[in-house]
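Below, a portion of the complex is reproduced, with chain positions unchanged.
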Amino acid sequence: MAWHQTIVQLRPRARGFHLVTDELLAQVPTVRSLRVGLAHLFIQHTSASLTINENADPTVRSDFERWTREVVPDGARYFAHDAEGDDDMPAHIKASLFGAGITIPIRDGTLALGTWQGIYLGEHRDHGGSRSVAVTLMGE
Amino acid sequence: MAWHQTIVQLRPRARGFHLVTDELLAQVPTVRSLRVGLAHLFIQHTSASLTINENADPTVRSDFERWTREVVPDGARYFAHDAEGDDDMPAHIKASLFGAGITIPIRDGTLALGTWQGIYLGEHRDHGGSRSVAVTLMGE
C-alpha cells in the first residue's frame, strides 16, 4: 500500500470550463506504478470546481458555461455578497454545485475513465488566476 | 488492508432516476468481509450520474426527473451541442450536477447508509443503454 500526495498548480484560465486531464496527469506520473487504487483531486479554492465530463467536443464546455450563467446569474438581485464584483457570489455557488473534489479509480497504471470522460476545471471567476489542486494517490 | 475492484454493468433503464442499491450490492459481495473501509462507485459515462437519496417513495425519483427537466431544459435555445438530439447536452450537465462518483463508508460488513438512503442511477438520456460502474473497495 502506497500513498503519494502533491500540490499541482494549474495555469490560469479564462472564465469557463476547461479540459485539464493531460495537464494534471503530467504532474502525477506515480499513477503508472499502481495496479489498483484511487486518485483524489481537490481544488483548494471556493470559486473554481473540478468535474468529469465529455472530453471531445469543445461546445460541450461552452454550453456548460452558458447554462451556469443562466441558472446562477451574475449580479442577481437576491445576492448580498457583492463587494468583489458581480461574478463573485455566483462563483461560490458554482464551486459547490460542481464540487471541489473528485475521486477516480486507478486500474493497471491509468485512470479508469470511460472513453468519453475527461477532467474539467470550472473557472468561475472573471480573473481567477492560477489554481492549486491537491492530488492524493493511494493504491498498490 | 485489502483492495477489491470490479466493473459492474447496470441493466438499461428508462430516462429518469432509479434505485440501484440492491443491483450494485449483489455484485460486490466483498463488502461483507470488511470491518471498516470505503466503497467508491464511479459511472464511466458523461450522460448518467450516481447520487444518494430517498429509498422508499418512488414519487421522490419522479420528482427528481421533473425538477431536472425544469432546470436543465431539453433543447434550450442557448445550447450549441445538439447533433445527438435535444436530450444530449442537458444529459451532460445533469451528469456533472449530480456527479459521476460517490464514496460510501463501510462499517461491520455493510454500507453505512442512513435508514432512508439508497443509491440512485440518474439516467439522463432517452435511450442510454447499459451503464458501467467501476466499484473500488478498500478496507480491512
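We call the chains A and B, going by the order they appear; numbering starts again at 1 in every chain.
In the analysis below, contacts are C-beta pairs under 8 Å (C-beta built on N, C-alpha and C of every residue); 3 or more make two chains touch, one makes a residue touch a chain.
What you see is a predicted model; the values in this text were computed from it and never measured.
Student: Given 2 chains in view, how many copies does the entire assembly contain?
Tutor: 3
Simple rule for what comes next: only the chains that are shown with their structure count from here on.
Student: Need the CA-centroid distance for the pair subunit A / subunit B, whole Å please.
Tutor: About 20 Å separates the centre of subunit A from that of subunit B.
Student: Subunit A touches which residues of subunit B in the complex?
Tutor: The touching residues are 1, 3, 5, 40, 42-46, 71-72, 76, 78-81, 89, 92-93, 95-97, 99-101, 103, 132, 134, 136, 138.
Student: Using the touch definition from the top, list the residues of subunit A that touch subunit B in their complex.
Tutor: Answer in residue numbers: 1, 36-38, 51-54, 57, 59-60, 62-64, 66-67, 70-71, 97-99, 102-105, 107, 112-117, 120, 138-140.
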